[in-house]
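Sharing a structure below in structure tokens format, with a few things to ask.
Note that one protein chain is taken out, while the other chains of the complex remain in position.
A, B, C, D and E are the chain letters, set down in written order, and residue numbers restart from 1 in every chain.
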Amino acid sequence: MGGYGDVQMIDENGLRVDGRGPGDLREITIQTGVVPVADGSCRMTWGTNEAIVAVYGPMECHPRKIQRQDRAVLDVAYNMAPFSTTDRMRPGFNRRSREVSKVTKDALESVVLLELYPRSKIRISIEIVTAEAGTRCVGLTAASVALADAGIPMTDMVVSVASGKINDIVVCDLNKEEDNYGEADLPMGILPNSGELVFLQMDGDLSQEEFNQAWQYNIDAAQSIHRLMVDSLKGGEN
Amino acid sequence: MGGYGDVQMIDENGLRVDGRGPGDLREITIQTGVVPVADGSCRMTWGTNEAIVAVYGPMECHPRKIQRQDRAVLDVAYNMAPFSTTDRMRPGFNRRSREVSKVTKDALESVVLLELYPRSKIRISIEIVTAEAGTRCVGLTAASVALADAGIPMTDMVVSVASGKINDIVVCDLNKEEDNYGEADLPMGILPNSGELVFLQMDGDLSQEEFNQAWQYNIDAAQSIHRLMVDSLKGGEN
Amino acid sequence: MGGYGDVQMIDENGLRVDGRGPGDLREITIQTGVVPVADGSCRMTWGTNEAIVAVYGPMECHPRKIQRQDRAVLDVAYNMAPFSTTDRMRPGFNRRSREVSKVTKDALESVVLLELYPRSKIRISIEIVTAEAGTRCVGLTAASVALADAGIPMTDMVVSVASGKINDIVVCDLNKEEDNYGEADLPMGILPNSGELVFLQMDGDLSQEEFNQAWQYNIDAAQSIHRLMVDSLKGGEN
Amino acid sequence: MALPLVPKLLRAHLAELAENDARIDGRQRWEGRNLEAEISVLPRAEGSARVRMGDTIVFAGVKFQIMKPYSDRPNQGGLMCSAEIRPVAGRHWESGPPSPESIELGRVVDRGIRESGCIDVDALCIIPGEKVWQVILDLFAISDDGNLFDAFALAGIAALRSAVVPAERFEVGEDYPLNLSKTPIMCSYHKVGTRFVYDACGREELGGDERIHITLGDDDHVHSLQKGLKGIFTTKEFTEIMGHAQERSKELRKIVDSL
Amino acid sequence: MALPLVPKLLRAHLAELAENDARIDGRQRWEGRNLEAEISVLPRAEGSARVRMGDTIVFAGVKFQIMKPYSDRPNQGGLMCSAEIRPVAGRHWESGPPSPESIELGRVVDRGIRESGCIDVDALCIIPGEKVWQVILDLFAISDDGNLFDAFALAGIAALRSAVVPAERFEVGEDYPLNLSKTPIMCSYHKVGTRFVYDACGREELGGDERIHITLGDDDHVHSLQKGLKGIFTTKEFTEIMGHAQERSKELRKIVDSL
Partner (left out) sequence: MALPLVPKLLRAHLAELAENDARIDGRQRWEGRNLEAEISVLPRAEGSARVRMGDTIVFAGVKFQIMKPYSDRPNQGGLMCSAEIRPVAGRHWESGPPSPESIELGRVVDRGIRESGCIDVDALCIIPGEKVWQVILDLFAISDDGNLFDAFALAGIAALRSAVVPAERFEVGEDYPLNLSKTPIMCSYHKVGTRFVYDACGREELGGDERIHITLGDDDHVHSLQKGLKGIFTTKEFTEIMGHAQERSKELRKIVDSL
């Protein structure tokens, strides 16, 4: 979190640089079936973020040492394409990508009915083609849609969204410019039907009160995103 | 391909810097049995190139995942020794070596009677001890001789040779100096008995007419090289 | 070996910079049971060296390819912690650590009754937490104690110690300052009961006579160190 | 690239189709799949393209970096071409270090572009001997239903043609377009059954043998060739392929030039 | 981290204990293990600490390097935090490249420290735009009986508080203490059976589900959160945990501040 509090990012009317109010989301579109050779797939744009997710499986699980006798395992790889960022992202091992892959896997394994497919593997590839801010939320949300598109049974889809703080004001869904100067970032993974959580991270500085506000923004935003997800799976693009 | 057309590499009589005519090969020598612990081996010098090839097998195939139920696999490793080039070649992974290994393997698998040795592996190690120009051709040709020396049945030996272009003239078998200024390079892998091909690459710029000339030079050169290969296997050194 | 003979490291009375005589050891302490989750462990300080060794096993042997049908294998990893040296030691692959691990394994496999545990593995982790000079000797000696603490049967414990040369004088157990200017280093691994050897390295320059003196210092020092080892296993700390 | 157990049956089926001059997806021997191409699709890249050939979908993105020139070419910029086939693109692609297949893909596309001389490397000089531009072409597969070679080559050349050198962002002058002097085009042929076909789909690759890649320039000049995989071919077969490549490359060049 | 066959039985046992509001080692739900902490234990480090929580033992060591500052922050030094869990620490830890678990450990501890702003990065500048200090915090596990997160975070902040910038050795001035303005504290909770407990031991980790890590600053400000592993939790559960973390972090901060 940059935290340069002297750059004015919110005007006297409480509007943000891109005209949104504190609790408003960036524009989101969702398409399924975008990777024809995959069992399920999703393309999601969110602001200028673009993520493409492919799901393969359930399939044979190798390497064998990750196989589980009583359930399927998810093999989740989150990756940023070399041309997704202003400075080219070098391909190859990357601690951040490893960590995002892990938290995404942990979130999705909480909802997929893994017990239905013992000894098998479901592969989920999340490619960030263009990155703005909040790519891990975009990737996790798009992965939920791709799993549904592949017909993999889940207790619920995961909706992921982040709120943050800028100029000491709590706002929902930071864009890239806000993220550069932001003072905190609270991404969450929410089950829209129960309100329960499967993913949670946070960086920065939030008082207990600010924290509660950011939490509430996320809970509310999850409901609107969930409607778009359901619509996309019904066949329409939003 | 460098392509500095203003350096004069061919004189008024059509002779090249080392005195060869356009279709002439550099000097070639071939010896077998040079790696006493191997099942077959070959040392080939070609100009100042020196390659040493050892063949081991057929042997048990591991790692298992490359094993094939119905045939043998070739495990080909082409490598340039650290002291083979003017600037020291650092040991370790190298995209060029990987690619040369792969095209060499593809060429040799086209002639070795792999079906005779199901589930086994034949290991072919090509070491370029001194590099001039055309090392991939030297390595592939020497590997054929080493396979024959190891008694591995083949439908034919592969003869590999490259023609190219310099000062807008098509010539056979570029040496190092010519290669630095050359405008094209067409290496081929030829079966001398049938005239068929198992290996083909090309870089540079050749008109359709030039291309046909270079192709023909290679076909012709393959016959002379083949004679040296056969002689070396009969026990003589050339 | 540095070998800057003009720095005076031994005074007119034959005493060394830290007040020791030529054959004297630095101070040594030994504790067992310092890694509560391990099957056996040892913390050894030797001068300002500090090593912590944990032993796990005998346990299932994987990867399988290192398994032996007729005996156990030792899996020895010697490592220097990043904060063990003045300049931070970067984690990861390191030729020196690999070599020390190998010679330590070779020494210990000479005394552990491996035949008692066919197909199994005994894992020995040697961590140098603070390094002065002679870490390989500290690690090997501490590993012997940790193996004994784990109840692994051995024909004898290995005592390791090094003598060297400084200002053309042979001395026992170089400290860091001496090591910087030392002209030779002779580490040995000695079985205190039989006087036999299982480990030997040497670097530098020693005449045959000097060599014999250094050898004898090590043989003698091994006896005193052995007493400390035995005491530590009886429950006391020294 | 793990090989499934089905290929034997698939091979037999493909061989039978070949005997009847038919292909598994109903195309004719020399017929390419439906082609879509668009440029400027990646907002963070300085040049980009997306190509779809049947169910094969790829991106190409161009980025620039400033580097020190090689000491023997102090006035010349460089080109680096990298193909990454990540698991998203198909169930047989796995993560990990670059596979031999992806290395070959990158190198073959790279050579076709480089050897055609379409990039004016002298125009990439900023300060002779000190700073030159390195053009980085990243080829990225989204969906692999065969013939990634041609899709990558087409997307690559289209992305380069659309690229703008980001001199302003690097504070070394004004932005200017990376003008390409030529449009090299790759055409790829796979041996399926007893004959070569153009633009193989995924099943044809799986049940086929060797492949031949030809990159031709504006004037039918040959800039790059590559034969891949195990297999034998004759001069006559090659001549036939070369003939088709001369025709087809002209059609594709028109499409690229019109983007 | 290879998983043994016992966890199923262990899980059942832990679930039963949880129903009776009991823990496997006799502690109460919110009770931490016996804690020992000492600083300046590593003579080659510029700052260090050793922390023992039950049978979990860790070291933290601080080293300094001089580096060129990032071009967008020419006056600021940097922090690098690296966790290495070598095989010494437990039979389930293996050598090789860093595991996802150890990467997560390093990153979560790093964020708690970094985001609290406790390090004055401007005070790490030597020559603006040219030389700044990089603080390297190495976390090293000796014995893993669960909750390495809290042990690392505690050892890390204690080591940093004790650190002295070695300006003399690097010949850039006089040594001076690395003053920290705050003392961020991490508290970790594991779901064992149907409820979250504080400071899980190794067996609770093995037979438990998700975990939640909270880093709080001096004024109960939240600096870092992380949920790890598969599992679902409710806002109510989180609120209860946050309440305990506010209390416990104050106790731990007192201990660290007194070292």
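What we mean here is this: contacts are C-beta pairs under 8 Å (C-beta built on N, C-alpha and C of every residue); 3 or more make two chains touch, one makes a residue touch a chain.
These figures come from a predicted structure and were not determined experimentally.
Within the whole complex, touches from the chain that is not shown fall on B, C.
Only one of the listed residues, B:L25, B:V129, B:I169 or B:L233, touches the absent chain: B:V129.
Touch with the chain omitted from the figure is made, among C:E60, C:D205 or C:D231, by C:D205.
One chain is missing from the display, and on subunit B it is touched by residues 34-38, 48, 52-54, 56-57, 59, 77, 79, 81-86, 88, 91-92, 123, 125-127, 129-131. Listed here are the subunit C residues that touch the chain not shown: 1, 3, 65, 95, 98-99, 101-103, 106, 109-111, 186, 191, 195-208, 211, 215, 219.
Just so we're on the same page, only the chains that are shown with their structure count from here on.
The chain with its CA mean position farthest from that of subunit B is E.
Comparing each option in A-E, A-D or C-E with B-D by residue number, the pair that reproduces over half of the contacts is A-E. Distance from the subunit D centre to the subunit E centre is 48 Å, each centre being the mean of its Cα atoms. Subunit C and subunit E have CA centres that are 32 Å apart.
Every pair of chains meeting the touch criterion is listed here: A-D, A-E, B-D, C-E.
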